[in-house]
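Quick notes on the structure that follows.
Omission of a single protein chain aside, the complex is shown with its protein chains in their original locations.
Per-chain residue numbering starts at 1, and chain names A, B and C are given in the order in which the chains are listed.
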Amino acid sequence: MIVDALSFTMLALGGFFVFMGGLGALRLPDLYTRMHAASLTDSLGTLLTLGGIMLQAGWSLATIKLLTILFFLMMTGPTASYALANAALLSDDKDAPGAPPATGN
Amino acid sequence: MVTAFGIALLTLLVVTAVAVVVTPNLFVAVMLMSIFSLLMAATFFILDAADVALTEAAIGAGMSTILFLGALALIAEREARGSGRRRWLPLAVIALTAFTIIYATFDKPRLGDPSAPVHQHVAPWYLEQTPVLMEMSNVVTAVLASFRAYDTLGEVLVILTAGLGVMLILANGRPDLSRQGRAAAATGLRHHLIPRVVGQLLIPFIVLFGLYLQFHGEFGPGGGFQAGAIIAVGIVLHALLEGEAAGRAILPTPLLVGMMAGGALLYCAVGIVGMLLGGNFLDYAVLSADPVAGQQLGIHLVEAGVGITVTSSLVAAFHAFADREPAA
Amino acid sequence: MYYVVTTAILVTMALALVRALLGPTVYDRVLAVNMFGTKTVLLVAIVAFLSGRPDFLDLALAYALINFVGVLAVLEFFRKKRHFERRP
Partner (left out) sequence: MKLFGLYNYWVFALLLMIGLYAVIAKPNLVKKLLGLSIFQSAVFLLYISMAKVDGGTAPIIQHAGEPQVFSNPLPHVLILTAIVVGISTIALGLAVVVRIREEFGTIEEDEIQAPDRDR
């Protein structure tokens, strides 16, 4: 019962954060703010949603698979965001708004 | 409710497809194409095709994007504007054809109708006989590698031919790389420290997961095609991170060509051994004293052949694009 | 509750798609593709669980592993382009 309530709360919060991330990625004014909205909520939403499913699944092979998925997503998601932000910052692309001028690099 | 999700996904699919065709920037089109492929895989999954969704995931999200980007790096990425050709004729043709096809769909059985003609032919027999003849649970693998093994042999040969074709067109008679080209091939993403470390950490897991799909294919979703595509992505990841030269060193070209041919030959050899033992070509029941064990052995060997050829062909195609520099 | 989360994910997918269509920079589009990949993993995980076939979580696992490689391929593309643009 408590587990059900907890898992539903986590799923609801996960859905909320996922949606907020989407909204942020669409509405915020420039690349870096959008990236910040998308990457943070990506991690939190994933954690909460998969955690909610895990509580429902109980101790089974499914939980272990979900843990593995979570582990890989937690590792690759922030790295991908970092790599992307880094590439945007280093590029001398003038159409990346808000990018500080590329210093000799 | 799941049907409603499917409808939403299909609608997004159409929007993405239109955007792919309309956008003038080819890089953007490739990015949208990878979204298209993700949507397609989710749709396949909702339509109960787990194996197909897995293949689409490995191919569409991984290899297809990598190959398109590899080719785009060698050619201009913008479409020429205003080529001044008349647009109304093709538009009229496709509007008319779309109308005809949609009109024809009204005679089709609706989605999921169990009495549709497709479900009355051989499929029930496959579903009934797979547990009896092979004692395997994944019917898709059984049909792929045993019941319709001729068909799959043809597909493997097509993949082999395409891989060889890419190598012959691009890699043979290639002009030597300039100094700058060699420098580009030597570095890769070595200077991006964090992605490099995480990527290196990921490679063993990707290859391990590919092997799991290869050998678990008769019990769950998986098989040679999916495994081959995923292992190829792992090898390509190494080449992306450490530079093209280092990527080539772990699988030198002669070995790669040997693997391409070897996989297809293994497939044929299993069929011929079956013939020598008194069965038909690609009849595995004679491979062992117990027909069920023979079937399982044959399916394992054939799937291994498929996996080897798919892996090496995709890796060879990647190298052919990556080991070249844009024309001046 | 599963349906609510799935709907939220689908709406987010639509929003990310709009971002991918609008751009304006190429990085926005890559960001949208990356978001899309994560959302697909979540969608597949939830639907696999809903349909009572948890063995299909393999699929979500495949995505979680493969998605990252796409971003690296994009980085390599940018690097190669920049490298050869400086060519005399």
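Criterion: a residue touches a chain if its C-beta (ideal position, glycine included) is under 8 Å from a C-beta of that chain, and two chains touch if they have at least 3 such contacts.
From a predicted model like this one, the values you see are computed outputs, not experimental measurements.
**Q** By the document's own contact criterion, which visible chains does the hidden chain reach in the full complex?
**A** Visible chains that the missing one touches: B, C.
**Q** Check the options B:165, B:204 or B:252 and report the residue that touches the missing chain.
**A** B:165
**Q** Which of these touches the unseen chain: B:130, B:214 or B:296?
**A** Of these options, the touching residue for the absent chain is B:130.
**Q** For chain C, which residues touch the unseen chain?
**A** 51-53, 55-56
**Q** Using the touch rule from the top, list residues of chain B that touch the missing partner.
**A** That gives, for chain B, the contact residues 3, 6-7, 10-11, 13-14, 17-18, 20-21, 26, 29-30, 33, 36-37, 40, 43-44, 47-52, 55-56, 59-60, 63-64, 67-68, 70-72, 74-76, 79-80, 83, 85, 87, 90-91, 93-95, 97-98, 101-102, 105-106, 108, 110-114, 116, 118-119, 122-123, 126-127, 130-131, 137-140, 143-144, 148, 151-152, 155, 158-159, 162-163, 165-166, 169-170, 219-221, 223, 225-226, 228-229, 310, 313-314, 317, 320-321, 324, 327.
In this text, only the chains that are shown with their structure count from here on.
**Q** Considering only which chains touch which, how would you classify the arrangement: line, ring, star, complete or other?
**A** Chain contacts: complete, every pair touches.
**Q** Indicate the whole-number Å distance between the mean C-alpha point of chain A and the mean C-alpha point of chain C.
**A** A distance of 11 Å separates the two centres.
**Q** When the centre of a chain is set as the mean of its C-alpha atoms, what distance in Å lies between chain B and chain C?
**A** Using C-alpha averages as centres, the distance is 18 Å.
**Q** Give me the residues of chain B that touch two or more other chains.
**A** 192, 195, 198, 202, 205
**Q** What positions in chain A touch 2 or more of the other chains?
**A** 72, 76, 79-80, 83
**Q** Give the list of chain A residues in touch with chain B in this complex.
**A** Interface residues on the chain A side: 72, 75-76, 79-80, 82-83, 86.
**Q** Which bits of chain B are touching chain A when the two form their complex?
**A** The touching residues are 192, 194-195, 198, 201-202, 205.
**Q** Which residues, counting only chain A, touch chain C once they are in their complex?
**A** Its residues touching chain C are 8, 11-12, 14-16, 18-19, 21-23, 25-26, 31, 34-35, 38, 42, 45-46, 49-50, 52-53, 56-57, 60-62, 65-66, 68-69, 72-73, 76-77, 79-81, 83-84, 87-88, 91, 93, 95-97.
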